[in-house]
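For this depiction, one protein chain was excluded, whereas all remaining protein chains were kept in their positions.
Every chain is named by a letter (A, B and C) in the order it is written, and numbering of its residues begins at 1.
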Amino acid sequence: MKADPKGVLTGSHTLTGNHACAEGAFAAGCRFLGLYPIVPSLEISERFLERAPEVGATFIQMEDEVSVLAAVLGASWTGKKSMTVTSGPGLSLMMEHLGLGVMLETPCVIVDIQRAGPALGMPGRPAQGDMMQARWGSHGDYEIIALSPSSPQEMFDYTIKAFNLSERYRIPVALMSDAYVAHLKEEIVIPHAEEIEIEPRRYYKGAKDKYLPFKRDKDFVPRMVNIGDGYKFHVTGLTHDDRGYPVMNEECQEYNVHPLVWKVRNYVDEIIEVQEAETEDAEVIIISYGATSRAALKAMEQARKSGIKVGSLRLVTVWPFPEKRVAELAKKVKAFVVPEMNFGQVVLEVERCSYGNANVIFVPHGENGVENTDDLLSAIKQAGQADKVESVIIEFNKGV
Amino acid sequence: MKAKETKTKEIQSVPSKKGEIHPMENLLRMDRMPHIWCPSCGIGLAVTAFASALEKANIDPDKISIVSGIGCTGRVAGYVKLDSFHTTHGRPIAFGTGIRVANPKIKVVVFSGDGDLIAIGGNHFIHAARRNIDMLVVCVNNFIYAMTGGQVAPTTPLAAYATTSPYGCVEPPFNIPYIADSSGAVYVARWTTLHIRRLINSLAEALQKKGFSVVEVISPCGMYYSRINKLGDGLDMMKFYHDNVEIRHGEDTKNLDIGFQTKIICGKFVDRERPSYMERYNQWLSGVKGGSRDEG
Amino acid sequence: MNSIISAFSKGIEKSGIDRKKISMPSDVPFNPDVVKALGVDYFQIPRGRAIAFGTGLKLGNPSLKVVPVAGDLMTLGGNHFVHGARRNMELLIICVNSFVYKKIAGKPIPSTQSAFSPYSTFEEPFNFPHLGNSCGAIYTARWTALHTEELADSVAEALHKHGLSVIEVLAPGPNYYTDIDSIELELLKFYHENSTIKNNEDPKNVAIVPDEKIIVGKFTDKERPTFIDSYNVQHSKILGDKFTPHGGKNG
Partner (left out) sequence: MKASPTDVLTGIYYIDGDVAAGYGALAAGCKLVAGYPITPSTEAFEAMCRMGPQVGTVFIQMEDEFGSISAVLGAVWSGVKSMTITSGPGYSLMMESIGFGAMLETPFVLLNIQRGGPSTGVPTKTGQADMMQSRWGSHGDYELIAISPDSPQEMFDYTIKAFNLAEKYRCPVMIMSDECVGHMTEKVVIPEADKIEIEPRRFYKGPPEKYLPFSPDPDLVPKIAKAGDGLGLYITGRVHDERGYPVKNEEFKAKYVRRLVDKIRLNKDKIIELKEESTDDADVVVVSYGISSRVAVKGVEIARQKGIKVGALRLVTVWPFPDEKIIDLAKKVKAFVVPEINYGQIVFDVARCCHGQANVVLIPHGGAGVHNPLDISDAIESAAKEDKKIEGVVEFKTRLEKIVFERGLKFKE
């Protein structure tokens, strides 16, 4: 399906990452925004509110983040593509409803503009400290999809992709950006509506009385209907069968929850997107995502100039984690260098998936700015010199 | 809760005579009967009253969505044959707000208990009332958290016993109509499960009302509240309602406190007009360039 | 905002309460120097949780005087407010109602009055004293940032109340890091010209309505047993000697 031209602001614009994200949402067909103001995600909702009347979108500012995500889930069931924008503390408050979204298999997009944490941290300062939270933050077992854009153009593109994935797999998708990318102003190109591919919602088309809200189709995804179409369905956050009725036993728990995990694990190849650069002959590979991949690419070029064979693996999809690709590369390289704006999150996954075949060097968020490559370059040099595989993560500049 | 659920498994549904159809069959999910509620519980009565009110108010059932939270009353959504949502604890009003704002053609009914709506959901309750979101909130008040086994609720009267007030409740209870009124609800009524016909009329009236309407339904809890406080069974509670309820329409909501086994004042207390959220929204929209909206 | 702090400080002075015993949980970021000058213990906590945090402080050490100063009170913290009032926890809540929540780029908060907010101008604000009163607060008052004397008196009076007292202060913005700019001055002038003092007015009638005068004053002043009082009374009644009373009115 093609995008609705009403929401597509075709042309070339100079936009911040946040504004680009709002445009991406409109282009993807998002017509409902639940919001609660929080730094540094404000500009997304501002842009959304400003353009909503023209596009024909609705929004509501709720009393807290808890109710925001509840309202977004409700809105999604009326047939409107829905999203919310927030930052760290807000994401923490949304955790319960993230679980409800997974359980009700409700498509929606959560944009998290990460700021330095924990607690109130440093509002407005970039960080990548919510990566693990996006994957593990709600109670119970589930899998989720998380994307991490690194430029305003990608904020636009991957917001659309997030909506498409969420409709395809009926799952909440997290767009894990950060304050740096969100406030970065760059030129972005918005294509014509007919050039934007949109995943339509997968609706049920059979007889009204035969509708089962959680009966999985061949593509492993149950079909949806809208409220008010007369299907009189029931859905619940309790463990349920195909009819959506609660059943409280071991068998049903297995029947209900295991597919929630399979839904993503069995389709990783379709979901995962990584961007590789010069990995063919690389001895050291920088694994990065979001804002840090900007520094990573810069460091790669500089290191190449000084003769070290460096490649870059950029995780566009952070969750599910590209296990296979990392494992393959681990066999070829000496070391992975993982820069993150936190004190060790995705690097643990890299360690797990390298199966002892490569060193893992972690470069935590230093005192220099996001795009500063000094630490990264010295880590690369250190990585190139190593001659044996260590059994632990080597932390660069430990104990600053 | 545990005890209850094992119990329901043992009970077999009563075989009906051939061809006999339950009068509410078009509005209730008969395939889910028997329900989980204990004998002497009043929630079933509230549901029946709601179903009758739906017929009476003559609203297209396709265009109604019912949202419940967690708790005994939270299970109502599962037994009503409408587009029904059983959501998280305390959030049905927020969930319903999303539905209503995204699609103003849908009438949202939130059917939940006192603990769900007033304790953990208290914030959403007062805010939805302030915004005057067009929804009907049916709050079944049984003075206790029954699903988790009888803990003290914000509606438990002073000095009443509960498992988390083993020496008597020390907190004064909420006066639900008063808080609804002061936050801006346009329709506020209170009935007990004894006043079925009045309750049906009230619900039917509230369903047709534009704006945030609250109907508090006082219901006996034979399993926990009455048992812990030694108040007898459901029938005794009904007798108590019969003897101690006073109907005073239009009473000032501040006089509606409920004490432990004291007089309960029922009636319709508030019925007024205020612009609803969608009305204000559309009014704002018409003032913005290019803004237009045909729905709602 | 500065005037609120000085009024608050004056109020403490007048009440004669030891500053050391005052704790101030707040979601408003105060400047460390201001806190030092006030001489109180200050906690900056997540948005909206000032009252719940204060409840813990008070229960843990009943001799403390807890004064939650809240900006996000009625949004995230609405529930804590209504339940705190119902329990009658001994707290003095100072709710800074800034009409437009300046800190975050002028987004409206629920007590925002329509005429001033640039965005969702269609939402009606809470009638805060009425809501407080209906939930059981024993003392409600409203002043603007210009009524410093009255505010100080109110603070002094409320600090001696046993139970949940709430003072709503209409102020340009609860943000210490912004300088008072022209908009704020205009607002201050607006408050001054458009407010009228009506003590003991029924809180029902004090809603802030566009194009009408803002009613300020003290609206509620009553007595009710506090949570700790009823806790002690009820448990001594049932448990007798086995019960160790907790705290008491003055610790």
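Some notes on this structure:
Just so it is clear, a contact is a pair of C-beta atoms (placed from the backbone, for glycine too) under 8 Å apart; a residue touches a chain by one contact, two chains touch by 3 or more.
For clarity, every value in this text was computed on a predicted model and none was experimentally measured.
For the chain that is not shown, the touched chains among those present are A, B, C, taking the whole complex. Among the residues C:Ile4, C:Leu64, C:Ala152 or C:Ile208, only C:Leu64 touches the chain that is left out of the figure. Residue in contact with the omitted chain (choice from A:Gly17, A:Pro213 or A:Pro364): A:Pro364. Which of A:Ala20, A:Leu100 or A:Ala299 touches the hidden chain is settled by the complete complex: it is A:Leu100. Subunit A residues in contact with the hidden partner, per the touch definition given at the top, are 66, 88-89, 91-93, 95-96, 98-100, 102-104, 114, 116-123, 125, 127, 129-130, 132-133, 135-142, 236-239, 241, 245-258, 260-261, 323, 327, 342-345, 348-349, 351-357, 364-367, 369, 389, 391-392, 399-400. Although one chain is hidden here, its contacts on subunit B can still be listed: residues 1-2, 5, 8-9, 32, 70, 86, 88-90, 115, 119-120, 122, 145, 147-149, 151-152, 154, 163-167. Take subunit C: the residues that touch the chain left off the picture are 20-21, 23, 25, 29, 32, 35-36, 39-46, 48-49, 52-61, 63-64, 79-80, 82-83, 227, 231, 235, 239, 242-244, 246.
Keep in mind that, in the parts below, only the chains that are shown with their structure count from here on.
In terms of the stated touch criterion, the partners common to subunit B and subunit C are A, listed by label.
Ranked by C-beta contact pairs, the top interface belongs to chains A-B. Note: centroid distance subunit B to subunit C, computed from Cα atoms, is 32 Å.
Residue positions 63-64 of subunit A are each in touch with at least two other chains. Under the contact definition stated at the top, the residues of subunit B that touch 2 or more other chains are 123, 127.
Across the interface of their complex, subunit A is touched by residues 5, 29, 32, 61-63, 65, 67, 77-78, 81-88, 91, 93-99, 101-103, 105-106, 123-124, 127, 285, 288-293 of subunit B.
Those residues of subunit C that touch subunit A in the shared complex are 44, 46-48, 74-76, 78, 101, 104-105, 107-108, 110, 119-120, 123.
By the touch criterion stated above, subunit C contacts subunit B in their complex at residues 76-79, 82-83, 86-88, 110, 120-127, 130-131, 133-136, 204, 224, 227, 230-231, 234-235, 237-239.
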